[in-house]
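Removed from the display is one protein chain of the complex; every other protein chain stays in position.
First chain written, first letter: the chains are A and B, and each begins at residue 1.
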Amino acid sequence: MPPQTDTKNQSAATMQPAGAAPVRSRYFYKILAIVYKDITAELRTKEMLSAMFVFSLLVIFIFNFTFDLRTDNAATLAPGVLWVAIAFAGMLGLGRSFIVERDRGSLEGLLLAPVDRSAIYFGKFLGNVIFISVVEVGILPLFIVFFNQPLAVVPALVGVVVLGTIGFAGVGTLFSAMVVHTRARDVLLPILLFPVVVPVLLSAVRLTAGILDALPLEDIQSWLGLLITFDVIFLAASFILFEYIVEE
Amino acid sequence: MSAISSASKKPAGLINWGNGLTLASAIVIITGLYLAFIFAPPAANLRTPAEQFAQRIMYFHVGAAWVGFFAFFITFISGVLYLSKRTFYWDNLGYASVEIGLTFMTMVLITGSIWAKPTWNTWWTWSPRLTISAIGWLMYIGYLMLRGAMDDPSRRATFAAVYGIVSFISVPINFLAIRWWRDIHPAVVGSSAGEGSGGFDMSADMRTTLLFCVFAFTIFYVTLMYHRLKLGKTMHEIETVKQQILHQ
Partner (left out) sequence: MIKVIKLVKAFGSRVVLRNIDIDIAPGDFVTLLGVNGAGKTTLMSIIATLGRPTAGTVLIGGMDTAQHAAHIRRYIGLVSHKTLLYDDLSGEQNLQFYARMYDVPDSKARINEVLHQVGLWGRQKDPVRTYSRGMQQRLAIARAILHNPPILLLDEPDTGLDQNAASMLGDLLAAVGMNRRTVLMTTHNLERGVSLGKRVLVLDKGKIVRDAAGNTVTAAELKSTYFSQQG
């Protein structure tokens, strides 16, 4: 290799104290850097996205098929099936989220960076929300087709799906960072996560059913409030607790 | 050798906290049995003997449920205190409370089933209280599985504390969601409940019995906690001595 001399040796030997202001302003930039990094890595192989998509497709297909036998109208089951599909596919994505950071020790690399640990949490959280959303965008049209729903419900449905995904991925990202340090790894994630996110699933299913049945907003707004409350409380709790999870 | 002898306890007399609590538990639980089976009158509006006998399970069912959720609260408090103080005591307390809470929660589910069969002619109903107990039970199991899958004691304590906090916060939201989910839930106690199937009014003596049983189960919980904490502390001391010998 060509031995070259470093040209920037004036700053290396000294440690000038820097103010906190530039660090703060780069906080969001670094969150986006983590998201961008995760998306770039995933787009190279697309392994996880395709697995999540095929898996959620199978859930919709199998549930539709198996329930058809005992139910006159499978469409009454549609909201539940949609959310089981999203939850299972999301679980796959969340499970991978920190495993990719662990294999080469890059989680350590992230933790070494001069940024508050919460930026790492929000970066990974946003990445997870984006991945799950991409899968949802893929399965929503198929859901409409299989369960024979009108296209007019799509905008409202997207809103519910986003809120539900935020709640699911918020706690999921925290637990995902935990389970990579255990022996059971991703086997443990659903066991920890599902009991906690029951309110997300219940309110999302109720809202989805309300939208499909074209109920007025007053009938379902308490569920909307519950879902948003859950999202806010658990994002805040995860934001505070993430720091404890990642330190050695 | 000095480490071993310092860890061993001086011989305890017959009169100490542990024996005192055990005796107190025996007295209150036996009194509770007397009150539940003999003192408390049968519910006035329940017709069949099976219904009348099954109703008496309420006293222990409610007592166990109270302890089951109170233990969860203790785990939450110890989780918060562990994260701020990082001492073995709080980890031990949280762990002990989960083990004992799980035992009582299991009792809630079993007694609930036994009560439900003659009353509603089904082993299981998705009543809000029974459902939240089942979810709490699953969270306890998750907590124990998480601990079981980790080797590093300090990280295990941190993760357990975080999971204890997050799952406890989700209990009230879970309960609210489940309550709304079942619009018609079987209210078994209270003035309006008399009209519903299996409902009854509580007389003053029944109320006294119920309150006493809740008190008795709380004493029982404290007793079990005392012994479990002592056991945990001894195990910790043995581990410390083992490590000292291994790494001398």
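Convention: a residue touches a chain if its C-beta (ideal position, glycine included) is under 8 Å from a C-beta of that chain, and two chains touch if they have at least 3 such contacts.
Note that the structure is predicted; figures quoted are calculated from it, not measured.
Engineer: Just name the one of A:V100, A:V134 or A:I240 that touches the chain not displayed here.
Structural biologist: Within the whole complex, the residue contacting the unshown chain is A:V100.
Engineer: Which one, A:M91, A:V115 or A:V196, makes contact with the chain that was left out?
Structural biologist: A:V115
Engineer: Could you pull out which residues of chain A are in touch with the chain that's been left out?
Structural biologist: Interface with the chain not displayed, on the chain A side: 1-9, 11-15, 18, 20, 22-23, 26, 29-30, 33-34, 36-37, 40-42, 44-45, 100, 103-106, 108-116, 247-248.
Engineer: Name every residue on chain B in touch with the hidden partner chain.
Structural biologist: Given the touch definition above, chain B has residues 152-154, 157, 236, 239-240, 242-243, 247 touching the missing chain.
Convention: only the chains that are shown with their structure count from here on.
Engineer: Taking the touch rule as given, give the residues of chain A at its contact with chain B in the complex, in rising order.
Structural biologist: Checking each residue of chain A against chain B gives 171, 174-175, 178-179, 181-184, 188, 191-192, 194-199, 202-203, 206, 222-223, 226, 229-230, 233-234, 237-238, 241, 244-245, 247-248.
Engineer: Show which residues of chain B lie in contact with chain A when the two form their complex.
Structural biologist: 83, 135, 138-139, 141-142, 145-146, 149-152, 155, 158-159, 161-163, 165-167, 169-170, 173-174, 176-178, 180-181
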